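The complex appears here without one of its protein chains, the remainder shown in place.
The block that comes next holds subunit A.
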Amino acid sequence: MIADGVEDEEKWLAAGIAGLQQNAFYMHRALDSNNLRDALKYSAQMLSELRTSRLSPHKYYELYMRAFDELRKLEMFFKEETRRGCSIVDLYELVQHAGNILPRLYLLCTVGSVYIKSKEAPAKDVLKDLVEMCRGIQHPVRGLFLRSYLAQVSRDKLPDIGSEYEGHCRGCCGICASKLYGDEQIVGADAAPGTRPRKGEKREREERAKRSCNICDPQLVGKNLHVLSQIEGIDLDMYKETVLPRVLEQVVNCKDEIAQYYLMDCIIQVFPDEYHLQTLDVLLGAFPQLQPTVDIKTVLSRLMERLSNYAASSADVLPEFLQVEAFSKLNNAIGKVIEAQPDMPILGMITLYSSLLTFTLHVHPDRLDYADQVLGACVKKLSGKEKLEDKKATKQIVSLLSAPLDKYNDIVTALKLSNYPRVMEYLDSETNKVMATVIIQSIMKNKTRISTADRVEALFELIKGLIKDLDDAFHDEVDEDDFKEEQNSVARLIQLLHSDDPEEMFKIICTVRKHILGGGPKRLPFTVPPLVFSSLKLVRQLQGQEENPFGEEESTTPKKIFQVLNQTVETLSNIPAPELALQLFLQCAEAANDCDLEPVAYEFFTQAYILYEEEISDSRAQVTAIHLIIGTLQRMHVFGVENRDTLTHKATGVIFLLFHMFRKQLSIFQLYLTWALVFEQYSAKLLKKPDQCRAVYACSHLFWVDDQDNVKDGERVLLCLKRALRIANAAQQMSNAARGSAGSVTLFVEILNKYLYFFEKGNPQITVAAIQSLIELITTEMHSDSSTPDPAADAFFASTLRYMEFQKQKGGAIGEKYEPIKV
């Protein structure tokens, strides 16, 4: 019946308005001449325009408003008429002679309002009668508007307590109000006129829903609800005893899912929180009686949401909640609803539990057992079902599980909930990951410290979706970036685990290790480093403390940690991530060095060398590795501080092991030589010339360690640099030969920088002349015809020269040294 087209609707509306105005005109004439009969006749005709079914509520409203204005005039006329001596009772009867029900009822309401004002009959009786008669309009739109009209005209006349119409018992107000309200709402029910349930006709359902939506013209419903809320006469007792039971009865009887949903929602939204709290029994009792297809979950969720907000609003109201045992009531109600609606999708169920949980958290933040109970119930309902496929449902579970995290800001609390991980088990691996991420983020946000191994254990149990491939590893189609993101967050989490007690910390580390080792080749590169570093932190912490502050039997010693570390890093080399493993070994070696644990450091170095030898094949990676090894080695004060000979011996052992070539005592210098050999051997095949060059000049540092006087071999340094120069030269020539143009001078400039470094450090072998000649060399190279201009190299060189200039100007010891150099 809703209009086919907007245009047609406009046409009908225009026709309706025209008819209405015409009759209104005659009505005015009749009013002016005090002709009651004609006035009634024409007003009825005018109101007949409202009988149309062709207009949508929106357009109908326009028509209605016009009629409404006219009816005001009629009401004035009726008032005057009664003043002139016409009996209001007669008038009340007279308007009921109209044959068509809609005009009749509009007129009746109009007269009724005059009737109430005349106080010839108790207001409640008149109202009751009006409301009763209005039942004749079962058409949703027309009924809604009529009842709205009734509400409008009687708004100021409803028998509020304390108003001038007082004298009626309070119950009556309740009746009136609830009737008015109930009837009003029943209109919603009529929104779906097809009461015969037809299975499969989804379209019809949608249409009904649409129509129902149409009915919910917010303006009107809002108005009527407003009226109801204005009735001050409704206090808690009356609400409890009269209003609510009646309204609920109406709702249950209307038997239409959409309407019931709408009505329950209205009830929940319209009345104050306090009322809901006190009438929770009654209200909840109605839910299982609703149609099985009603969207109860949303309604209940809203109720709980409201109550939670109420509880959150002020601490004073919390005792009330305890008093009425809100939680157990809600819990029971949810159980019943789920039982009553076996077809309820899992989504609905979870939504319910989720809201209940939120409620519990707000109202009883101290009762962790309640929350656990909710989760337990949820698990029970979920059990027997496969992992959830429904996207929305899983989403709900995520929010269910996130709720305690948000509330307590503390994962520790959540870890106490024994049912928490059990709920998580029902998520698919994808969602499990999401949930785990949520947990981690919560921890990060709140900087929660998880400082016992037990909790760590529990936590990792929760987030195992992230640290392990769950059962279905094969459909791993995850986005690379996402995966990295996840793993990075796990890494961050590992960093956060901390305990001041080394003992406990060690336990934590072991726990973490246990968990992450199962992570597979893809995860380990992410998870192992943070673990290693936090272990190293522990090592340093121990190192900072007094020598063995614990008893003899103390288990946590750096040594032990290093053992664990060794094993851990080894897994990395197996997976294979040799570069990373190498780096970590070197880190460990350094830490061991700091702890003066020479054999351990030695062991780590060995591992690093093995890795370098056996696993690292990419030339670039090799260069990096060599740099790293050299850098670390350079800082290794354990080698050679106490027992240089032994150390060198051992170092030699390392080298020997590596290259299977030398088995003789090597000094650090010899070590370098060995290295040179290594380079000559390997670089000829593997390394590019520039890399080789860089490696060589980097080696120079091995012979000059600032804080160790015995490692200051200027000659060897010079040798290194010269060698580097040679290689650079060779590189230049190769490039000349290959491409016909000289390569970049960058290498020379870099070597110049090394020269300057050692020059400043006071290496006697680095002379002004050497530097001078190098500078000249570079300048010539740069200006030679064959050179290709390289702005970066030029800039590098220029800034190097500037540095020298700067040092000169600065003066002091260094400045003096620079003085002789001419730029």
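Of note:
Just so it is clear, a residue touches a chain if its C-beta (ideal position, glycine included) is under 8 Å from a C-beta of that chain, and two chains touch if they have at least 3 such contacts; residues count from 1.
We adopt the following convention: contacts and distances are computed from a predicted model.
One chain of the complex is hidden; its UniProt record names it "Vacuolar protein sorting-associated protein 26A-like", one of "AP complex subunit sigma", "Vacuolar protein sorting-associated protein 26A-like", "Exostosin glycosyltransferase 2" or "Propionyl-CoA carboxylase alpha chain, mitochondrial".
Touching the missing chain, out of A:Gln21, A:Asn34 or A:Gln96, is residue A:Gln96. Within the set A:Glu132, A:Glu325 or A:Glu715, the residue that contacts the chain not displayed is A:Glu132. For subunit A, the residues in touch with the chain missing from this view are 51, 93, 96-97, 99-102, 104, 132-133, 135-140, 142-143, 186, 189-190, 193-196, 253-256.
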